[in-house]
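Structure, as structure tokens:
What you see is part of a larger complex, with each chain still in position.
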Amino acid sequence: MKQILINTQQHCQFINIDRQVQQVVREANVNRGMCQLFVPHTTAAITINENADPDVVRDVIKVLDKLVPWGADYTHTEGNSAAHVKASLLGFSETVFIEEGRLDLGTWQSLYFCEFDGPRTRKLMINVLATG
Amino acid sequence: MKQILINTQQHCQFINIDRQVQQVVREANVNRGMCQLFVPHTTAAITINENADPDVVRDVIKVLDKLVPWGADYTHTEGNSAAHVKASLLGFSETVFIEEGRLDLGTWQSLYFCEFDGPRTRKLMINVLATG
């Protein structure tokens, strides 16, 4: 099990983590298997989406902000309930297959770490399993 | 593979299940591995979120109710389509790493069973895998 650190710079931000995760997969020296990713936070998440046009994840961020506005009438006094809701909507884990020692993502897919209450230093946990 | 029963008391309710899941992990006697959780229902789900302030999950429930209102114009005649939609939004499975025989959740994370059409007696399926 490996842990990497991710420094987010904005309040809401999707960060492409393909390179870092691929590095961990390479070091695990697993030809065929599964890469299990886990976000150990409650105001950040992980998702997959298109990497070719950065406007795609900008649109995802924009829609989430509209559906779950930061300043709505929440009970939690810390004031960041919107971030908690968005994190539960996108989810805290992702599983990607490994083929020939590499993440077997689709042509347009990238892994994104989703910051919803940054900027912060965040952790991502990565487990690489060989499946023979 | 273990199955636990969860009695929900309210129509919409998030129930902290850390203790019960940790108990299954302990009995599996696995030092390092993965705990796979699965909800075998279509109007309940599983998520992770903050446990320190119970207002956080109350806010999550409130936002979901606002986004997917119970009494909107649905086609499904049973009348509980809102619960089916919310379940698909939060998802039916969760994967948590196990380290030193314990669920390796983040500091503020707890596992929540999400009831969207209770009260009912629900099942949760738990699989503990050793990963060496």
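To keep things simple, chains are lettered A and B as they appear, and every chain counts its residues starting from 1.
Criterion: a residue touches a chain if its C-beta (ideal position, glycine included) is under 8 Å from a C-beta of that chain, and two chains touch if they have at least 3 such contacts.
This is a predicted model, so every value here is computed, not measured.
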Problem - Subunit count for the whole complex, all chains sharing one sequence, 2 displayed - result: 3
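Keep this in mind: only the chains that are shown with their structure count from here on.
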Practice task
Report the inter-chain centroid distance for chain A and chain B in whole angstrom, where each centroid is the mean of the CA atoms.
Solution key: 20
Fill in the blank from the handout: Contacts from chain B onto chain A in the complex sit at residues 32, 34, 47-50, 53, 55-56, 58-60, 62-64, 67, 89-91, 94-97, 99, 104-109, 131
Exercise for the section: Would you pull the chain A residues touching chain B in the complex into a rising list? Expected result: 1, 36, 38-42, 67-68, 72, 74-78, 81, 84-85, 87-89, 91-93, 95, 123, 125, 127, 129
